[in-house]
Structures are given as C-alpha cells and as structure tokens.
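Moving on, here comes chain A:
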Amino acid sequence: MTNPLLSIQDLSIVLPSSGDRAYAVERLSLDIAENEIVCLVGESGSGKSMTAHAILGLLPPRVTIDARSRVVLEGTDLTKLDDAAMRKLRGERISMVFQEPMSALNPLQRIGAQVAEALQLHNTAGLSATAIEERCIAIIDAVGLPSPRQIVRSYPFQLSGGQRQRVMIAMALLNNPRLLLADEPTTALDVTTQRQILDLIQTLQAERKMGVLFITHDFGVVADIADRVVVMRHGRVVEQGTRDAVLRHPQHEYTQALIAAVPGRHARSTALSGKTAEPLLKIEQLRKTFVSKSGLFSPPRTVVAADGIDLSIQEGETVSVVGESGSGKSTLGRMVMRLIEPDSGTITFAGQPVLGQDAAALRAYRKQVQIIFQDPFASLNPRQKVGDAIARGPMIYGASRADALKAAAALLERVGLGASAVNRFPHEFSGGQRQRISIARALALKPRLLIADEAVSALDVSIQSQVLALLAELKAELGLTMMFITHDLRVAAEISNSVVVMQKGRIVERGAPGQLFANPQHAYTRTLLGAMPGLDFFEHKLAA
Partner candidate 1 sequence: MKKREFHKLLLAGGALGLADFPLGLTQAFAQGTGGVKGGTLNSIVQPEPPILNLAVSQLTPTQMVSGKIFLSLLTYDVNLKPMPSLAKSWTISPDGKTYTFKLEPKAKWHDGKPLTSEDVVYTAMEFLPLTHPRAKAIFGRCESITAPDAHTVVFKLKEPFGPFIGAFDISNLPVMPKHIYAGTDVVKNPANLNPIGSGPFKLKEWVRGSHIHLVRNDDYFKPGLPYLDAIIYRVVPDGASRALALENGTVQLTQWTDLELFDAQRLSKKPNLAVTTKGYEYFAPIMWLEINNRNAPLSDKRFRKAVMHAIDRTFIKDKILYGFGKVATSPVNSKTKFYEPNVTTYDFSIAKAKALLDEMGLKPDAKGVRTTVRLPVSPYGEMVQRTCEYIRQSLAKVGIAVVLESTDPGSYTQRISNWDFDMNLSWLYQFGDPALGVTRNYVSSNIRKILFTNTEGYVNPQVDKLADEAAVAVEDAKRQALYSEMQKIIVDEVPIAWLVEMEFPTIYDKRLQNLVTSAIGIHESFDTVYFKG
Partner candidate 2 sequence: MKAIVQSFLRHPSGMLGLVILLAVIALALTAPIFFPGDPWDTVAAPFTPPQTDGMLLGSDSLGRDIASGIAHGTRVSLMIGVISTFVALVIGVVVGALSGYVGGRVGEWLMRFTELFQTIPAFMLCILLVAILEPSIRTVVIAIALVSWPQVARLTRGEFLALKEREFVQAARCQGESPLSLIVRYILPNALSPIIVAGSLAVASAILIESALSFMGLGDPNLMSWGFMIGSARTMLRQAWWMSFFPGLAILLTVLAINLVGEGLNDVLNPRISRQ
C-alpha cells in the first residue's frame, strides 16, 4: 500500500471524570490511503464518531486526546498543531459531513452564503466574489442538485433532508480536500435518498481519488461501498481488513454476531397462512388529509396521509407495512388505534365497526388493541414506576392493584427483565430494555391485535434482533395478530408473513416476503428493493 494519506497511531480519547468510562477510544490505529473508502463500523457507544471528530479536533469541551496518540496527515502530526494551523487545515485538506442534515445548516443564512464561506476561509488563490459564486454553483451542480442558481438564493428550510445533505457534501468538497470524513451521513435519510447519497459519495471519491473515512452502524452500507472495514467495540478495534475478507470470513466472534444480526436474511415465509375466515381487522376506502394553514392569504398546505386504503388482516397473521417517511404508514396505525380520526372510510375489528363507537364500545375496543412506539425514551412516563405503567391498564379495567402488579412482575420476567424492575424508574434502563417494558405494557391487557410503529428502528442492530425475536416468540405463544410498521424492508421481511408497500397514502403492492424479494411487481417496490443497502451481497451470501 502506498504510504497512507492519514495514519492514526495509538489514538486514545480521554473522557471527563464524570463519564461512565475512562476512555471513549483506546489505542486505536488505522490508516486511510488515497483513493480508498474505509468504513468504520460499530454499535452506538463504540467511539467511531469520536474518532472522526478527534481527527479534525472537533471534540466536545473537556474531552481530550491522550498525549501519546499521533494522527499523521502527509507527514504532519495533527495532534501537535496549534489552533490556527488546525483551522487552516479544516475544510481545506480534510473536511467532514455530519449525520443530521436538518440542523447542520444555519437556518437564517442563504445556502449560497454558507457554501461560499468554505471557500472564503481558504481563499489562497484570492478569487473574486463572482468567481467564488461561480465555483459554488458548479459544485452544487456537481452534487446533483436541480437549478443550482435558485438553490444558492434559497434558505435551508426550503430544501428536503436529502437536498441539504447534498449541500453539505458540496460544501465539504469545494476546496478539493484530500480526505473526507463522513459521520453516518445517510442514517437520518429515507432508504431511496440514502442510496442516491451513497452513490454520489462513491462517484465523487472515485473522480477525485480522495480518501474517505465512512462511519456507519449498518453492515448493508458497509457491504455496498467499503474498500476496507474497521470494526469497533467499546472504543477498541476488534477486527480490520478488506470488505470481502471481513464480511465473508469474520474472525472475531463480535463481528460474526453483528453480521448474523443483520435482519431479513433468514428463511422467509413464502405463502400466505391460507386461512380465509372473516378477517380480524378490515379497513375499507380509508381517507385522511392533513390541512395546515400558514397565513391568511397563502394557500393552505395539504398532505395526503391516506388515499383510499383497503387492508384486511387475518387473526394470527403478522402484516408489515413498509414505506418511506410521508407515506402515511404511521397515520394508518394511529387511525386504527383511534388516536387520529380519518376523514372517511370504515374500519371493522372482529366484525364490529370501530369508527363512531360510543364511549363504552370504544373502551372495550381499546382493551383488544395495543400499540408500541418507536422512541424508547419518549414512550414511558419518566415520573412513573415501571410496575405502575404496566399495571395501570388492567387496573382501569377492574383488576385490583395487587393482582395487576403481580401480573406486571410476571410479564417483566417474561420479557427478560426480572420482577425487580417493578419498582424502578424508566431512566434506569437502556433503550432496548425500555422497548421490552413497552411490550410488557402492551401485553398486560391481553390484546388480540398489536401494532408496532417502528418499534425497533431506534435500537442497535444486535438489540434490534433480540427484540424482534422476543416479539416473534410472544406472537406465537399468545396467538397475537400483529401490524408491524417500518421503513426497513429487511426488518419487514424478517418478522412478517405478508408485506404491504405504501407510497403517498396508497398501498402499491402486497405479498409474501419471499415473492416480493424474488419478483417485485410494482416499480416503487423495485426502487425500494434496489435501494436496500447490501442487498446483492447478502443475497449472494444467501444464494451461495
């Protein structure tokens, strides 16, 4: 390998004493060469993001680099540079793209000004303002944004997440840096947009022969773009090597576990369960449009969430509803839970009409249908003990407090948390544990239908697979019917025996996972499949 563009030797990042552990990163060494994409992969808390920030000296206050560490860029050790020298280098020789496009741009400044700033800061060639403007328009065009002249004059809030990330990339590449640090640039984006950004980074890297350090937690992404892979856990490198070596023959058992946990690779059910009795849940011609009025004269903005949805779910079936953000999948779940009222259409549950029920009927209905939400930190009342949260449901329907708490303890045991959790508060649990508590709370009322709205999206891959396994077990054991809402086709394929694909409030296709993956009918399903990161790699794996 030619001498490396960037060589990190023995990097240790010291956390402030109040932190939960001494080092965020311990004695990390890795090299990035010219014209190469190195993927740094690991779960949350592995220190992968800290490493990238350390290179550019963007560590948060009170977090320092151990004196022994060395970060050498073309011969100069960055850790020894003073602030002025470091500033000269940032955005010029090394630049960085961040995870949250929505908040990464200054909301009060035009796009053009923010992009131009990157050049103005390093204007060694003394370009005139108009020359800079032209360079900005050129780079914006290069990252594939439509009508660059119009983009330059608009404000961040007028652009979508994907477009803003393209602006960030344009800003980063304006000074033709030799090294690009990309800290999970596509995690916050929709699958289809993620695919476009990944392709963009690959093409730009190849054209400019840059070194790229790409940080991600998703092995699918690694499979798609990585030349070399570095796997991290708790601040240490557990394994390092070329993509094929690491993915095909992982040495370290942690890597093996991570790859195994990637959803959607196990045997998929191919056929419907075949039961044709009266469906448990039947939705006919459901319509819902959100209307937001911004000004007296400005036209009200409308968003169509449901445009004539027909869906029926058999008892005991697990139907997953897949779609990008804005497709209306979440609203559908909330309408079934009667949290949002539809404009028109009917919903029948076990033969009874759901909409327009009187209070008593609604109460009875509520008992049979429960929901689990996405954000573990927002779905539990911080001021309420976990036992009470679970027991409240049954107590409302007449159970005594003692019985309800006993049942709660049993449920906590069943979801793998142990009865002692009853008297503890939510902030004492991790994200995965909290989702287990939410599941226990949902099951306390012994519902017939369980709706999981992106229930695992916020979890790390390994924990994600454990929770999915738990859900599958409980469903079989209690004969539950489940509607699983997700944006990740792989998770949908893993858990359900029927996949429904939604786009802009309409169901475009429905089929068993096996059929869908084998020959998708609808064009949109094809683009969704195509956009799934690491699809062909894992499929070969599957096929091979």
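Convention: contacts are C-beta pairs under 8 Å (C-beta built on N, C-alpha and C of every residue); 3 or more make two chains touch, one makes a residue touch a chain; residues count from 1.
The set was built so that all candidates are chains of the complex that A comes from, given by their letters.
Values in this document were obtained by computation on a predicted structure and should not be read as measured data.
The listed chains 1 or 2 are all part of this complex, yet only 2 touches chain A. Those residues of chain A that touch candidate 2 in the complex are listed here as 334, 337, 339, 363, 366-367, 369-371, 373-375, 378-384, 392-393, 396-397, 438, 441, 445.
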